[in-house]
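Every protein chain of the complex appears in place save one, which is left out.
And now, chain A:
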Amino acid sequence: MSTDYTDLQLDALRELANIGSGTAATALASMLGREVELAVPRALALPLADAVDAVGPADATVSSVVLPITGDIDALVLLLFPPADAATLCGLLGVEPGSEVGDSAIGEIGNILGTSYINALASMAGLALEPKPPHVVCDMLGAIVASLLTGTVGDTGVALVLDSELDVADAACSLSFLLLPTTGGVAELLGRLGVGNA
């Protein structure tokens, strides 16, 4: 099975992810008072099962925050932290890792980063987007990503994942930032970016 997207379309989506995660990185930096570095995002268009594998090892335990997005497009924003990095982040914010307050702090970070990402996306692509409250789940990476992707792309075959990495300077703390649009959502995004299918 090949991907349904052209290189031009994937480049446009990667640029979108770059602007969104750049805005999120700025928000995180000002929240923590530290520099945050941003790797060049990946735009992956793969068969569902391969997309799950591409995100990382299926049996790795990760902390995740999921932010459902509705409006002109439906999508999920997914933040993934190795548990040790989630604990570091809690430490930087002065809350107990693994506690209820810690989970809620992680959820709030997800909320702030996800919202700034989505706002950047919305203004760039001219979309009205509304984030819903975040959900925090700590579980196996494969189980989390597969459960979410089967929901966004269902049986359409190809999953699109926009993957950005954020790295907090001097704190050995990194997180992945994923946008998982529904199949209809990708088509709408590409149309708004002027690289839709005719």
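Definition applied: a residue touches a chain if its C-beta (ideal position, glycine included) is under 8 Å from a C-beta of that chain, and two chains touch if they have at least 3 such contacts; residues count from 1.
Operating definition for what follows: contacts and distances are computed from a predicted model.
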Choices "Thiazole synthase", "Fe-S cluster assembly protein SufD", "Peptide/nickel transport system permease protein" or "Probable chemoreceptor glutamine deamidase CheD" - which one is the UniProt name of the chain not shown: "Probable chemoreceptor glutamine deamidase CheD"
Omitted-chain contact residue, chosen from A:L28, A:A45, A:L76 or A:C90: A:L76
Residue, one of A:S30, A:T61, A:S99 or A:S123, that touches the chain absent here: A:T61
Touch with the omitted chain, as defined above, among A:T6, A:S30, A:S147 or A:N197: A:S147
Full-complex contact with the absent chain, from A:D7, A:E100 or A:D155: A:D155
Missing-partner contacts on chain A, residue numbers: 1, 47-49, 52-53, 58-59, 61, 66, 68-70, 74-76, 132, 135, 137-144, 146-148, 150-157, 182-184
